[in-house]
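Notes for the one structure printed next.
The complex appears here minus one protein chain, its other protein chains still in place.
Coming up: subunit A.
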Amino acid sequence: MSRFAFMLGLYRDYFANYLKTKLSYRADFWIEVLSDLMFNGLNLVFIFVVFLHTPTLGDWSEAEVVFVYGYFMIASGLFSTFFSAWNFSERYIVKGEMDRVLTRPAHSLSQVMLENMDPPAFVGSIVGFVIMITAWTTLGLPFHWYDPLVLIIMVLGSCFIYMGIYTALSAISFYSDAPTGIGPLIYNIQNYGRYPVEIYNKTIKFLLTWLLPFAFVGVYPASFFLGRLDDWWMAWLTPVVGIVVLSLGLWFWNYGVRRYRGAGS
């Protein structure tokens, strides 16, 4: 418990530090928010324009697809708020900042996460939430008292999946210092998860469900609220898959840290 309080205190201090640096470049914050929203806006425009020409995608209606996208925005916004170490290999391994991180008492991964926090991304989550609620009312879905609780569990599960996968990807740098280009690759596969998996072929569906479980950051958990799953337990696998993927990612990271020898110089 004291460890938890310690982390929370660290988070508060880092956040204060973040605010201080950002306040000197106030416009940057809003530019980041705007860029983020425009990127999501692009995908929403795609959905809206496409549905001018077709009543359904697979057998999903426009509001349902928008609902899934809203859910995706909540989860991915929350994830990017706390984890955006996209240049991990360059900054921490090549430039040797990992050595500094390792001399400090807090866990190395949490330090890396804290140093790279990106609060503007959270605005994306808020907008995603509004989009989801709008689609919810359009569809006239029933509201149960437990829905908010389920949403929190699902979103956490989805975030764990992202964190596990991207932690593992960052940890590759401990094993090999050559740039692998695998990060952008996975990032692009991630985009498949925004749409109902039924539209893809069997191989891709299998990949997105069991190997790189991005379908659990979108269509499966969202289906719980939409009340449309062939197997009701699929949605409930979200937190389970999240914990499994995060544990694997952490294990891979910790093992990598033990192997890490520094970049020299």
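The rule is simple: a contact is a pair of C-beta atoms (placed from the backbone, for glycine too) under 8 Å apart; a residue touches a chain by one contact, two chains touch by 3 or more; residues count from 1.
The criterion applied here is as follows: contacts and distances are computed from a predicted model.
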| item | value |
| --- | --- |
| Identity of the absent chain, which is to be given by its UniProt protein name, from "Cytochrome c oxidase subunit 1", "Serine/threonine protein phosphatase PrpC", "Daunorubicin ABC transporter permease" or "Phosphotransferase family protein" | "Daunorubicin ABC transporter permease" |
| Omitted-chain contact residue, chosen from A:Gly9, A:Gly96, A:Pro148 or A:Pro184 | A:Pro184 |
| Per the touch definition above, residue among A:Asn17, A:Thr56, A:Thr137 or A:Ser247 touching the missing chain | A:Thr56 |
| Residue of A:Phe83, A:Tyr195 or A:Phe224 touching the missing chain in the full complex | A:Tyr195 |
| Interface with the unshown chain - residue positions in subunit A | 25, 27-28, 31-32, 34-35, 38-39, 41-42, 45-46, 49-50, 52-54, 56-58, 179-182, 184-185, 188-189, 191-192, 195, 199-201, 204 |
